[in-house]
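One protein chain is absent from this view; the other protein chains keep their places.
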Amino acid sequence: MAVAEAPHSPVVIDESIATRVLRVLGRAPVHIALAIIGVLWLMPTIGLLFTSLLTPSDAQSAGWWQVFAEPSVVTFENYGNIFRDDGIVGSLWVTAQVTLGATILPILVASLAGYAFAWLEFPGRDWFFLGVIALLLVPLQMSLIPIFELYNKTGLYDTIVGLVFFHSAFALPFGIFLLRNFFAGIPRDLLEAARIDGASELRIFARVILPLGIPAIAALGIFQVLFVWNDLLVGLVLAQDNQPIAPEIFSQLRQFGANLEIIAPAAFFSAVIPLTIFAMFQRYFVEGLLAGSVK
Amino acid sequence: MRKHRLLLVLALLVGALSLLAAGCGGGDDEAAGEGTTEAATTAEENVSGSIKIAGLWTGGEGESFKAVLDGFREQYPDVTVTYQPAGEDLPTILATGVEGGNPPDLATLSSPGVIKSFVDKGALQPIDFATDALAENYSESFVDLTTFDGKTYGVVFKGANKSTVWYNVKAFEDAGVEPPTTWDELLEAGDTLKASGVTPYSIGAADGWTLTDLFENVYLRTAGGEKYDQLATHEIPWTDQSVKDALAEMAKIFQSDNVAGGTSSALQTDFPTSVTQVFTDPPKAAIVMEGDFVGTFITTETTAKIGEDANVFTFPSINDSPPVVVGAGDSVVMFKDSPAARAMITYLASAEAAELWAKRGGFSSPNKTLDESVYPDDITRKLASELAQAETFRFDLSDLQPQVLNEALFAELAGFVKDPANIDGTTEKLEAVAKKAYP
Partner (left out) sequence: MSSTGSSTVTAAPPITEVPPPPSSRGKYAVSLAFLAPAIFFLGVWVVYPAVRTLIRSFYSDQGGEFVWFENYEALFQDETIQTAIKNNVIWVLVVPAAVTAFGLLFAVLTERVPWAPAFKVAVFVPLAVSLFAVGVIWRIMYQQDPDRGAINAGIVAIQGVFTEQGALTTAKPSTDSLAGSPEGGLTLTNAVRPGSVALLGLTAIKAGELPAEPEQAVTPEAIPDGITGVVWRDFKPGGGTPGEVEQDEVGLGGVTIKLRSADGKTVGSTTSDADGSFAFEGVEGGDYRVAIGKETFAEPFQGFNWLGDTLITPSLLIAFLWVQAGFAMVIIAAGLAAIPRDLLEAARTDGGTEWQVFRRITVPQLMPVLIVVLVTQIIGVLKVFDLVVSIVPSSGRDSATVIAVEMYERSFSGQNRFGFGAAISTFMFVLFVPFLILNIRRFRKEN
């Protein structure tokens, strides 16, 4: 089952120096604009970073930019303090498991459903699809109580599986929406060709759709990782001894107090993993898949 | 026909699933009970089981409460106690737990109004078994707080004296001002401070409860205890002249140049900042009018030392009002009855439990049998003593209200800070909400 390749168009153009300079200059506004935007965009986060490096009294007395005037106020004690609680390591492990499960599962389920909505025919398909999208409106909070009750009755309370299922289910409306729209953009000829070759739907799904859908799947994956990793409410309500990391840290917030010295380092610490994953997997978002051959 | 059949099947499946589960769920919300009718026995070694307490104390306070729990564990070695600190998410956990049928065994609640709403839902168990212990250790006004329809539901474990005013010592010295004892003296001191170049008052209006605290202190002194009680139960309306008079007094504080950062900034200042900004160098304001817990705050969040850089005076009297104390407290209530839970309640009502935290500081106990020498310093002792031994004591009025009125108070008083001339408008809006809350 071969699909022909699009020809590579290697870009080897003979340019004179002048043309090349003009080209770079022409790009310059874009570079500059993006650079400015990038820096401005980072400002609040940088502010948070520096706030996490100040003691509570320093943070309260002046803005975080005091770090530039007096670098000596920087301290890592806030980070040290949030780790003082030895529940953190266990929480990290729990969070990792939940995140992994709650990313892979919905990707699988949403891909299957997305393909069905995009390329399989059945009655009421489009209305059904709209119904799925409409489910995006159901707020997480409202599901908490019925599911809490359900979990208590079925023994899923305070289990990793319980958390995984909850998060997976809620990822589906968006996941199905995204993947279906993405899959619908795959050239019909590829599918027809495969069908003509006698491939079963499952085979088409696994061999044609999934590989071509990788950018969207990767996007879905990263957002799910983010959401589940940082989740506070679900973990708080549906877990107790097996709490993921956000409730574990945020339950340290004191009744009074700005609590910046807990929130700021905790937020950074929680952000590191998803950011790293994003940076590492970025290329999957941008790989031009139809520029390559597909077997 | 076949097309529609599939759709029908699917719809039925989903519908059936939902209805089935919904039917099972029902609308019930009483607490699941493991009730035994046995009272806690004196043979303490016999009591066993496992209980979970959900509480608001985290961080340093959480550690102190854990020390209290350790004392319990010594007395009842067969009981497993888990403490779940929940901080600000406590209401969510309790609400979900109660609605979902599986609340924690015990929990801390700071508002008798909220306690009442749980009682109304039938979610809390009365603690009659502890009546004697309570009568011995607490004055009536504290026991009454958690008593509804003749049954008591909680132990007021941690108290707060809210009739205190903290100030920046140096600012007072520079301005040549002495801690005032009357309201007029306070206002005068404010003017002098202003002339000396320091804004007098620090208001954390972003946290509405700082405003209700001020209102309560003023109202109790201008209208007296009886009217306070009547207002608390909505026997008199919020449009009563006494309320307007109290607001008029408060308006004297809320002039824009009296307040740190001006009125609009005060509305964005939260309570923690309103404290810390009084003790920076130079300070943004000289006075912050809030309760004894400010002391702990100063020690942990600022570099100021109590007694040297920071000090406190009792909320001044207004028009020769007698000494009164407005206070608040965190109570421990019981969702699920069991011998272990009962033992915990009785324990927390005792002086020994209170002592374990009191000696660590940052704690005022309403327990009148507690030996006051255990408090770590004079100031804490003085404030705690004023609370426990107060002749005229009133609980924080906003905490006694149904939550919806409590929130309306926060919002309307903030509006009042914005526009201190609008006394009538403010009281009318409050009365409108109160009417609905007290049908």
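A and B are the chain letters, set down in written order, and residue numbers restart from 1 in every chain.
To be clear about the criterion, a residue touches a chain if its C-beta (ideal position, glycine included) is under 8 Å from a C-beta of that chain, and two chains touch if they have at least 3 such contacts.
Quick caveat, the model's predicted, so the values are computed rather than measured.
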Next item on the list: Pick out which of A:Val67, A:Val94 or A:Ala216 touches the chain that's been left out of the picture.
Entry: A:Ala216
Check: Please identify, in ascending order, the residues of chain B that touch the omitted chain?
Finding: 2, 6, 10, 13-14, 17-19, 21-22, 25, 27-29, 91-92, 95-96, 98-99, 111, 114, 117-118, 120-121, 173-177, 192, 194-198, 205-208, 257, 261, 264-265, 267-268, 270, 273, 282, 402-404, 406-407, 410-411, 414-415, 417-418
Note to self: Could you pull out which residues of chain A are in touch with the chain that's been left out?
What the structure shows: 3-4, 6-7, 9, 27, 30-31, 33-34, 37-39, 41-45, 47-48, 51, 62-65, 108-110, 112-113, 115-116, 120-122, 130, 132-139, 141-143, 145-147, 150, 165-166, 168-170, 172-174, 176-178, 181-182, 184-185, 187-189, 193, 196, 198, 201, 205, 212, 215-216, 218-219, 222-223, 226, 230, 232, 246, 250, 260, 263-264, 266-268, 270-271, 274-275, 278-279, 282, 285-291
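Just so we're on the same page, only the chains that are shown with their structure count from here on.
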Check: How big is the gap, in whole Å, between where the Cα atoms of chain A centre and where those of chain B centre?
Finding: 39
Checklist line | chain B contact footprint on chain A (complex, rising order) | finding: 56-57, 60-61, 122-124, 128, 144-146, 148-150, 152-153, 157, 232-233, 236-237, 240, 247, 250-258, 262
Notebook entry, point to check: Taking the complex as given, what residues does chain B use to touch chain A?
Noted result: 3-4, 6-7, 10, 21, 24-25, 52, 56-62, 84-89, 92-93, 96-97, 99-102, 270-273, 276-277, 280, 293, 297, 300-303
